[in-house]
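What you see is the complex with one protein chain gone and the rest in place.
Here is subunit A:
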């Protein structure tokens, strides 16, 4: 949400497989996202892509091979530069993928050719079940770009993320080349549906983050304490959202699956 607020809809974004939120912020309806998760014909990819492969205008997925999206993002940035429309590409990857060789190949070419690419490492402290200390010789992900300037940002604070993204986007738009941001964040649930998420960390750790640094709670508290919104207004927003999600869930479970004729189309 913070990232999207710092760029324009005409800019570009690409990430790995944890895409449902990004697909939404890039303009796809909740209905189409949920219907894709349940493999229905009115899902955004017509049921052909599933949870990991959703696309939209200026949103390039949805990539299952972690690390691959980074050179792809640098390529989108190349196209931005080639077409001279003053656009940038936000290219996200996680702490797990951060050690992929192709990321460093992309860094090299992006810096060499001054591509307008904002590389963002979402560091949620665990690559699947492996903590950062067990995977990386250096966990200063914002420094791993070496010759590419890097910032470390509190990824749990929406406003910090927005400001940092604005700064990074301006940097790229001025033609100074690529820039790197590390967003420090956390993953509450397990890696995927089959991971309870507690064999490699303690429940206490999860509770603590939820209690002290939850982004939504933090923003809500800030808005209320500064009189930017009242408790009732927040309750109304909550109710509205709940309704929208329920309708979308209804649709996603009732919409028919794609017909067999679509198999080879």
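Keep in mind that, in the parts below, contacts are C-beta pairs under 8 Å (C-beta built on N, C-alpha and C of every residue); 3 or more make two chains touch, one makes a residue touch a chain; residues count from 1.
Here, contacts and distances are computed from a predicted model.
With the options "Syntaxin binding protein 2", "V-type proton ATPase subunit", "Pyruvate dehydrogenase E1 component subunit beta" or "GPI-anchor transamidase" in hand, the undepicted chain maps to the protein name "Pyruvate dehydrogenase E1 component subunit beta" (source: UniProt).
In the complete assembly, the contact with the undisplayed chain comes from A:53, out of A:53, A:187, A:201 or A:222. Set against the missing chain, the residues A:71, A:94 or A:215 yield one that touches it, A:71. Mapped onto subunit A, the footprint of the missing chain covers residues 12, 14, 43-49, 53-56, 60-65, 68, 70-80, 82-83, 89, 101-102, 104-106, 108-109, 112-113.
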